[in-house]
Every structure is written in C-alpha cells, then in structure tokens.
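The structure's right below; bear with me while I get my questions together.
The other protein chains are all here in position, but one chain of the complex has been omitted.
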Amino acid sequence: MHILVCIKQVPDSAQIRVHPVTNTIMRQGVPAIVNPYDLYALEEALRLKDRYRGRVTALCMGPPQAEVALRKALAFGADEAILLTDRAFAGADTLATSYALSAAIRQVHRSLPIDLVFAGKQTIDGDTAQVGPGIATRLDMQLLTYVSKIVSLDLAAREIVVHRRSEGGVQVLKTRLPALVTVLEGINEMRFASLTDMFRAERHPLTIWNKDDARIEDATKVGLKGSPTAVSKVFAPTPTNRRAEIIETHGGQPIDLAATLVAKLFSSRPDVAFAINPSLTPDRRSL
Amino acid sequence: MSEHFDAIVVGAGPAGNSAAYTLAKAGLKVLQIERGEYSGSKNVQGAILYSDALEKIIPDFREDAPLERHVIEQRMWVLDDESCIGGTYRSADFSKPPYNRYTIIRSQFDRWFSKKVRDAGALVVCETTVLDLHMDGRCVVGVRTDRENGSVYADVVILADGVNSVLARKAGFRGELKPKDVALAVKEIHFLPEQTIEDRFNIKGTEGVVIEMAGKITQGMVGTGFLYTNKESVTIGVGCLLSDFKKSGIAPYALLEQMKAHPTIKPLLAGGEMKEYTAHLIPEGGYNAIPAIYGDGWLMAGDAGMFVNAVHREGSNLAMTTGRVAAETVIALKAQGKPMTAPHLAAYRKALNHSFVMKDMKKYKDVPEVMDKNRQFFTDYPRLVSQAARTLLTVDGVDKKTKERAIRKAFTGARSTFGLFADAFKLWRAFE
Partner (left out) sequence: MTSSPAQQAQASRPAGRRAAKLDERLAGYKGVWVFVEYERGQVHPVSWELLGEGRKLASALKVELAAVLLGPPDGAIQGFCDQAVQYGADLCYLACHPVLKDYRNAPYTSVLTELVNRYCPEILLLGATTLGRDLAGSVATTLKTGLTADCTGLAIDPENRGLAATRPTFGGSLLCTIVTLNYRPQMATVRPRVMAMPAPDPARSGRVIEHPVALIEESVVTKILDFVPDDLIAEANLPFADIIVSGGRGMKRQENFRLIYELAGVLGAEVGASRPVIQAGWVGAERQVGQSGKTVRPRLYIAAGISGAVQHRVGMDKSDVIVAINEDANAPIFDFAHYGIVGNAMTILPALTQAFTEHLKTLKRAG
C-alpha cells in the first residue's frame, strides 16, 4: 500500500498582525508551521500504514524553507518526503497549485503506484479546501472529502469505506481505489516521535523536485501565469465603532447584574425577546 | 538507542550553535538537542549582535544572516518622572562596513544559525528536551531526553542550555540561581512601518539606533531599560534584579507599562502594534557568580555558565565565544587522542582566562556589588541630574552662577560631599 500525503507549510496565522495604519501584513518573525489540518491527514495515513504496512510519502509544494515541514512528516513516520519547489510556482492560486501537485503525484505514481492520496480539510492561510478536490479531479480519482472515519480498507478488493461529514449527517461511502481523501480535524491525535525517528528524519535525504523533475511541461499552467484568479485589493475590515454597553449595578452583585441585563434585553430588544419566548409573537422568522 | 556521538550539545542558543557549528565543521560527530520547536523559538534577547564574536566562527555571516539594522548611534538616557537627559554618540565611522554591531530578531537569527549548524554536518534535533545527564560515576557519558528511546551517549556533553541550566543544577554542577545574581528582563516588540522608524530616529537604509536607559524607570531597583530599532519594529524592554522585583513587589509588566508611558518614550512607539511580550532571565552575577564550567565529560558555555557582561549588555557574544572555545578544546583533545576528563578539559577554562571573556568578566566583577549597595545611582542621581539640567536650561532671569550653586546644594543635600566623592570613586573602581 502506498499513501501520498499533501502537506503545506503555512505562516502561523495566529501570529500575523496587520499594521493598524498602513494595513499591511507584518510578517516579521511569524513562524511557519505545518498546516494543522494536514497533520490529521498524515496521522491517519500513518495509522493505515501501521495496520496494513506499506509506504507513506509526504509531498509539499513550497519555498525551500518548507523542508522543515517535510522533516516533521519524516519524524512522525513518513517514509519519503518530496519538496516541490520552483520559482515558476510562485503566486499560484488553487487551480495552479493542484495542477503542479497532481503532476508531481503522477510522477511519484510512475515509480511506485499510489493507492490513496490524503490531504487536509483546508489550509489555514488559503483556507479554500479546493486543492484536494482539484487534485482528485485532475488525477481522475474518486474524491472523499471531510472524512471523519476510515471504516475499512480492502486492498485486495481495492475498496475503501469511510464516514463523510455532510450537511445534516454522516454519509457512509464506499469507493474504489485510488481515491483522494481529505481528512476532518479531530479524527485522531498526532503521535510523539521517538528519538530514533527524529534521527532518521534529520538524516533522511529529501527529494527536491523542480518543475522539470515533476514533468511539468506546460509552464503556463503553474504559478501566477496558471492562476485564473488574482487579488485586486487587500484591506482591513471596517471596525465596528460599537463599544459594549457595560451593565453595572449598585454593589455589582451577579444576580442584580443578571436581572438588569435580562430586563434590558426584554425591553429594548424585542427580536431577542421573541427568540427566547416564541409565544410572544406569531411569526418570528419573518426577517 | 545505542548510537554514540563525539559530542552532544544541549541547547541551540548562540552558545550551543557556536559549539555545535565549530565541532561539526571540524568533522566531529555532533548531536545538538533543542527543546524549542526550532532554534530560536524560545529565545529572548534585545537584541544586539556583536560582529566580532560571530566573525570568528562564520567569517562571512553578513552575506546571508538575517540582520535588522547596523547600529550607528547609541543614546544614553537618564530618565526622571517627566524628563530625560542624556548623551548621544553617533559616528559616521559606524556606517562604514564592515559594521560592528547589528540589531537582530533572535528567532530569525537563531534559525539562520541553526541552518548553518545543520549544513556543517551536525545532527540537530528540536522539540526534544534533555531531562537528565547519564553518569558513569562522576563522568557524564550521555543524556536522557523526553522521547521514547530517548537516551544517547557521547564522549563529551556541552551544556549550553541557558541561564536556568536545570541540567547543571540537577547534576550538582551549579547551585540554585540566587535572585541577586539574575535580572528579570521583560520586553515587547512594537511594529511600525519602516518609514516611520526612519523618520522618528533620523536614520535611513539599514542604519539603526540603540537607546540605553536608566533612572526613575526602574523605580529604585537595580536595572536598566533599552530600546532598539529593527527594520519594521522597535524592541523595548527593561530588566532589574530579580531580588529587587521580589523586594519591591512591582510587577515586571507594570514596570514596562510605566516606562512606555514616559513622555520621552511614548512618542517613539506611538501608532505601533505590540506583537510579542516576553520575559527572560539574564545572569548578572558577574565574575564571582561563574560556577565550575568543566568536569569529567562535560563543559558549560554561555548563560549556563553565567557569562554575561551586564554593564555593556553583552551576552550573546560571550555565549558565542565560550561555545566556540569549548568546541575548540574538545577538537584539540580529540586530535590528540586524549580522554575528555576534567584535567584535560581544564584547557577550556585556561583558554577563556586568556581571552576577553574572563578579562572583561573580571574587570567588572565588583559592579554588581557596588550597584546593589549604592541605590542612589538609581534613585537620587537621576532625579538630581535632570533637575540640574532643568535648572540650567530654564531661562528665567536667574543668573547661571546662582543656578549652579543651587544645583550643587541639591546634590550635597541628597548626599554629603564625601558621599559624592565616595560614589564617584566606587563607580570608577568598579568599572575601571
């Protein structure tokens, strides 16, 4: 069994700040991390490997520094790590990203056939959840998004059964391999690598591919050139000039504060009052 | 795990990185272990980088190290509640390459350094904490980490794990840190657009300014404040002896808040956004606080060995130098086929004695004591000095001579003439 996991290195968006005056991103010192959602995908792949044996390959498209993300994948137990890096990829949107990644996956597949491709639910910087479906479509693989559980994998019959989170419930889906799975958060807990694994990860030679190595012939399909979308404007959200009305009472006892708030809500916010007590109005869904 | 290394370096701060780099460059089999997510992720520093120490390790570091600004101007400010008096040294000389001092952001700088260590051939393992030293009798033979299969062995272990050095304390190489020997520093980074920084500090390109501050800002505690300009941010911080913080009950962040509100400092930060707040200890006990720095199978470098020159706010350069010299000691013994025993490793201490490290540490060995015993340096004098300046600079019809007399009176009123002389003498002695 061979699973390929797509991981992306992203800036830790919790630490990104926007300059209040100039509205520019201040990226100084913002650490890069492995997209947290991708770690669930990696762990799930590793669990399947533990169960069925086989190999896990981690693939990341990014700048040379993204090596760190791949080393992490290796430490957790990935067997191979490929960094897809080329100046030509800069400025790619999801369509161009999925093009480059699927070319690389095809290339991996040529040397060792792939049964499953795993991706995260979404990235925390792009946040689009489009790259997974994009890769599946390009590689003509069955697509299983928002997978919350892998129920069974039958390598002989080349079938996989999963739970897929959908609106209002969970779909139990069966499909044929090769398939692309995007993994929902919280499905598992990441392992803690042993010191031996850490050593191996540090020493393992990374495979570094440029666009030719990935056999990308059409350079107009990658990077900025291959991106149908473009950012025309970046701006800060208009701040609400609202400042909460702070409830205060004499003595500030919780019960008095609470009673004051409740009275206020019911007297000045009829909509809220109706929501709390529908009997107050016949039609509260009219808005 | 039975793998054996020539040397294990604990910590990836400037001391550890210098040691690991030097060892690996010499072809030794080196393992470096860092508990942070990456080298620099946990490190706090002002930060000023002194070129000389790094140049001796990586001569062409300027080519790709993440340097913020080169320092062309140093201001020394003495602050009273409302006012500020001080001196500025700015020299065109400082703007001639190669530059002597730079501001840096440690998390980025350390990461760069760590990459150099890796490229030199050391095995660098992060997110791994060394819990214990493995001993064979009195001899350190390896370390135990918090990971599964977490023990690993080496001929020598270099402890570069910073001021707290839990390991050295656990192993009994060092006593508990005394609150009077460490300063607690808090600092913040405030982001500002490059243009604003250049305008506010009268600099251009990669020029930078350093401001050292003393006076009322430390509210009578032994300590100083600092402000450094980075490319797109300003670092501001203040540090005081831990023992003083304890005694005064002042919260470190409250101290920093107050300092930022000072009318001289506030406009320098206006409009910026605070990004990170960090607190860290600085060993300031000086020469007298330096513990044993070598023993059977181990060496200690950087903050772990209390190598900080508090007067000149030098630490990273001492860390780099001690790290390098420790490594060179090991390399030499290895080449001679000698075991890493205490008598042989004593060469480390000897080499340091001959370097600026011990010479400087010795020179200022009495400073901590003098500062501690002469609180007026942090209370009365700043007030008096700024009063004097105000008196002199206020044009109000009073003749200058009368003014001078008033100033003199103010000084001797606060301290006897003898006291003043004694203070001057003490200071001179301490720094001389």
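Order as written gives the chain letters A and B; numbering starts at 1 within each chain.
As a working rule, a residue touches a chain if its C-beta (ideal position, glycine included) is under 8 Å from a C-beta of that chain, and two chains touch if they have at least 3 such contacts.
This structure is a prediction, so every number in the text was calculated from the model and none was measured.
For the chain excluded from display, the touched partners among the shown chains of the whole complex are A. Interface residues of chain A with the unshown chain, by the touch rule above, are 8, 10-11, 13-14, 16-18, 23, 25, 61-63, 85, 89-98, 122-134, 136-138, 142-146, 161, 164-176, 184-186, 223-224, 227-237, 239-240, 242-247, 252, 254-255, 257-259, 261-266, 269, 271-272, 274-277, 279-280, 284, 286-287.
Note that only the chains that are shown with their structure count from here on.
Taken together, the chain B residues at the contact with chain A in this complex read 1, 3, 37-38, 41, 105, 107-108, 118, 123-125, 128, 145, 147-152, 189, 191-193, 230-233, 271, 273, 275-276.
Residues 15, 17, 19-22, 24, 26, 28-29, 31, 68, 192-196, 198-199, 202-203 of chain A are the ones touching chain B in the complex.
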